[in-house]
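What you see is the complex with one protein chain gone and the rest in place.
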Amino acid sequence: MNRFGLKFSVTTFGESHGKAIGCIVDGVPSGVEIDESYIQNEIDKRKPGLTKFATQRKESDTVQILSGVFEGVSTGAPIALVIFNENQKSNDYENIKSLFRPSHADFTYFKKYGVRDYRGGGRSSARETAARVAAGAIAKKLLEKFNIKIKSGIFAIGCIEAKNLDFEYAKTSEIFALDKLQETAQKEAILRAKEDKDSIGGCVFIKALNVPAGLGEPLYNKLDASLASALMGINGVKAVEIGEGVNASKLRGSQNNDQMDKNGFVTNHAGGILGGISTGADIDLKVHFKPTPSIFLEQQTQNEHNESVKFSMKGRHDPCIAVRGSIVANAMVSLVIADMLLLNASATMKNLKKIYEKN
Amino acid sequence: MNRFGLKFSVTTFGESHGKAIGCIVDGVPSGVEIDESYIQNEIDKRKPGLTKFATQRKESDTVQILSGVFEGVSTGAPIALVIFNENQKSNDYENIKSLFRPSHADFTYFKKYGVRDYRGGGRSSARETAARVAAGAIAKKLLEKFNIKIKSGIFAIGCIEAKNLDFEYAKTSEIFALDKLQETAQKEAILRAKEDKDSIGGCVFIKALNVPAGLGEPLYNKLDASLASALMGINGVKAVEIGEGVNASKLRGSQNNDQMDKNGFVTNHAGGILGGISTGADIDLKVHFKPTPSIFLEQQTQNEHNESVKFSMKGRHDPCIAVRGSIVANAMVSLVIADMLLLNASATMKNLKKIYEKN
Amino acid sequence: MNRFGLKFSVTTFGESHGKAIGCIVDGVPSGVEIDESYIQNEIDKRKPGLTKFATQRKESDTVQILSGVFEGVSTGAPIALVIFNENQKSNDYENIKSLFRPSHADFTYFKKYGVRDYRGGGRSSARETAARVAAGAIAKKLLEKFNIKIKSGIFAIGCIEAKNLDFEYAKTSEIFALDKLQETAQKEAILRAKEDKDSIGGCVFIKALNVPAGLGEPLYNKLDASLASALMGINGVKAVEIGEGVNASKLRGSQNNDQMDKNGFVTNHAGGILGGISTGADIDLKVHFKPTPSIFLEQQTQNEHNESVKFSMKGRHDPCIAVRGSIVANAMVSLVIADMLLLNASATMKNLKKIYEKN
Partner (left out) sequence: MNRFGLKFSVTTFGESHGKAIGCIVDGVPSGVEIDESYIQNEIDKRKPGLTKFATQRKESDTVQILSGVFEGVSTGAPIALVIFNENQKSNDYENIKSLFRPSHADFTYFKKYGVRDYRGGGRSSARETAARVAAGAIAKKLLEKFNIKIKSGIFAIGCIEAKNLDFEYAKTSEIFALDKLQETAQKEAILRAKEDKDSIGGCVFIKALNVPAGLGEPLYNKLDASLASALMGINGVKAVEIGEGVNASKLRGSQNNDQMDKNGFVTNHAGGILGGISTGADIDLKVHFKPTPSIFLEQQTQNEHNESVKFSMKGRHDPCIAVRGSIVANAMVSLVIADMLLLNASATMKNLKKIYEKN
């Protein structure tokens, strides 16, 4: 079950230390302009090794389009994207071969499948998210045509929260910080965790603009349900909020209701979604990432033979996965909205008549 | 897209004031003992009109099994469940026929479909959730055989939170309160909102016990992603948390990691899921419901002709949808876990050999 | 897996002698005019007991719309259809309770599920096809708007084949015969089989007119593949042909190729489908039904205890299932084409722009 999306769908493959990772993006309408450089640019955003706030591991991550694009334009055929893994050395992982790293997926994959590719987490590695970002780039090219924009950035590192959301600033920040005034403290929190051989959690804010009203497939592929699935499924995410989110449960109806006037919604507590369908207002999402479980402090765990063992992690790891995770979350939201745009195309006879009726 | 689940799937139908609501539960293995009285009992839990904390609307909600069960046992055929609507009077809704109730789905359904069944919200009514609860009852009968239990209750009403989780107590509480010591204050918060012609939000806690390790279909039908989708898709839900949830984003790795010893996990910050797969530990979930938008204070809204209008709601409505919502959330979790149990059956050759090899 | 179709989908339920049969039709665009009488009229076509060429069993088969239609128009919500079984007497089946009727599905259902509803075949009964016809009626209402017509009739009974296809005549024929000149001989073949306590096979021809070019989802939901699945899945069907069908394997390319001139295809050996996509020409299909296995001659079979037993069938059965099967086949083709019409809506950016671009 490595497929995501119903009409605009992505099937991913690949392990951290296998030959390659990649995906097949299916259902892309013909006529979308797609070039490798655009996709490459998106992938580069989540590339490790760029700053001291991310892992120092080097991955060149060069994406290739294998199919589905002809003379620069999508043909309607599936688009296969592949990134070959350059560094397949897995020596680092010999010492963890038979033990379960705490709070990683080692234990659960072993329980599920009986075997596991222990090299760098294998399939459960966050490396797979490069394929999501690549696919998301294609979704973005589609959304662009309808002026739909997906913006994102770091809302909080640990307890240090943005007071202001500046998505333009976030693009230039080394940690994609939304609030310049909090950025320094947020960076410090990351570096302090790193110095302590520890890691730290964080929260990502995503805003989708210009999403037309009417997207979302009730009752079981609602826009909010699909976004929740897409985001909760990212490595390390433990909570998803829409609009007022957790806070909505603390409010009264008179506080949380979005009244309307003739111009539309006066407020947007709903975060752009009512009854699982987009209202046309901004879609506001918060995604909470746990601290990466890869810390350098000694930990206690179990091995495959049910023995207790002490263990210290080696290698290079992100001290705060929320930072690069924000790029992945952005991609997942792009994919969901592209899918919903396509699914909604046949919602009404009026739409169908526009397509099939001859003038 | 009114279907939920991949193998153990539910397709629901019905509107608030239509002839009937119901569902088809497909993929139920043969050999599950199913009787109407058990399903009825589950449905009765979410029935309105029972206490002053819920709407006083009377619905007898009698469920019928139309197919798929023979001599008290599932046959492997689809199980159709139907609840006929007794009270189809829709006079109450004449006055809202052409306007959009604030923070309801009226506006978005109209934008999506161009037409809408305005009677009581039509398809977007919470009444549809009775079908989910009925389907969930069948899932529970399946889970019971493997000693899997799904427990739930009210964690918070507004800002008043439980300090203690007593799932047995919750069963007997009029508001399904998990903490007897907070129950009075929580009830008062609801009644005060009601007196003020207002409503209030709330938070539901769900705990799944004895879920075997290994459930969840990486990478895009992860257990956590599917739970998030199932729960965020319930009417009025705006946030979903797993394990530490939002709090995980505030912690360091050393605080959030679940170390292991030879007996298994020492802690359970993960809430029973790692890498999207169950660990065997309790699955802990929090679901945040907004206050119902149905309040009796005068509100301002828009009508179908883009005019601003004042408006006051009539009829009977739950002052706190989280209370009855907890039963729905419990059902949705049951459905997800039943589905994952079935999906996982073919995860390994070892499993397949158990099934197909002749001794 | 009781669902058919991807976007315009049908989920059916019900057993021959259970409380009811029916279906949920999901994905119907809003704005289709639907009334019970139209659906009833379609169902009546396959109703038994009308002529001596069909079983004399009486079924009133009254369909009810339970949801999804408001003020005579589809709302975009799922449409549930139900037909309550009036005659649930199952005494006739006591004698076959523990044995497997030859060439029926009794044996395979028992092998698959370990239990079976032996009354009249339970779920495997052709009675379920009434739900398909009901769903097909809704598809037809959609197709009508685009002037797409699905015509059908009896091509052959046993070896007696039509030489001429008169779909208008077929509508009035008791056996839906396409060729008036062969009708008498075809009727006689049925009656002779009946007199001999035997049954006879037959072939149905279906022609879909005015299907726009471009329908079909390559490469794995091709129009021809989906039609083959839909038709082969009808009770008793053992072969499906498209265009030249079996004969194509006997021809040379120069004979089978459809050359084109500026007005389009000069011939239609392809039967309206190339590369799995509709060409705009007529879609021509042949569906071959086996003789019903319900014959009154003594037969030898096995019972649930692996013993050989002699056995004679009782009750009333169609001597030729192709006759009523033609109505079912027509419905299935209608469903496939409606689904493909919806799926194709998002095939191109050009289509999407028609829908989403504001003027």
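Note that the chains take the letters A, B and C in the order they are written out, and that residue 1 is the start of every chain.
As a working rule, a contact is a pair of C-beta atoms (placed from the backbone, for glycine too) under 8 Å apart; a residue touches a chain by one contact, two chains touch by 3 or more.
For clarity, every value in this text was computed on a predicted model and none was experimentally measured.
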| item | value |
| --- | --- |
| Missing chain: touched chains present in the view | A, B, C |
| Listed residues C:A193, C:A208 or C:I283, member touching the removed chain | C:A193 |
| Residue of C:F8, C:F53, C:F70 or C:F100 touching the missing chain in the full complex | C:F100 |
| Residue among A:T51, A:S67 or A:S312 touching the omitted chain | A:S67 |
| Given C:N2, C:S30 or C:S173, the one touching the chain that is not displayed | C:N2 |
| Chain A residues touching the omitted chain (full complex) | 1-3, 9, 11-15, 18-22, 24, 26-27, 30-31, 64-68, 70, 73, 75-80, 82, 109, 112-117, 122-123 |
| In chain B, positions touching the absent partner | 7, 27, 29-32, 76-77, 142, 145-146, 212, 218, 341-343, 345-357 |
| Touching residues on chain C - with respect to the absent chain | 1-4, 6, 12, 100, 102-105, 107-109, 111-114, 123-124, 128, 156, 158-159, 193, 196, 198-203, 213-222, 224-233, 235, 237-246, 248-262, 264, 266, 269-271, 273-280, 288-295, 297, 299-302, 306-308, 322, 343-344, 347-348, 350 |
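The working rule: only the chains that are shown with their structure count from here on.
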| item | value |
| --- | --- |
| Type of chain A:chain B copy interface by residue overlap (half), same or different | same |
| Mean-CA-position distance for chain C and chain A (Å) | 44 |
| Rounded Å distance, chain B centre to chain C centre (Cα mean) | 37 |
| Between chain B and chain A, distance of the C-alpha-averaged centres to the nearest whole Å | 26 |
| Per-residue overlap in chain A, given as positions that touch at least 2 other chains | 218, 343, 347-348, 350 |
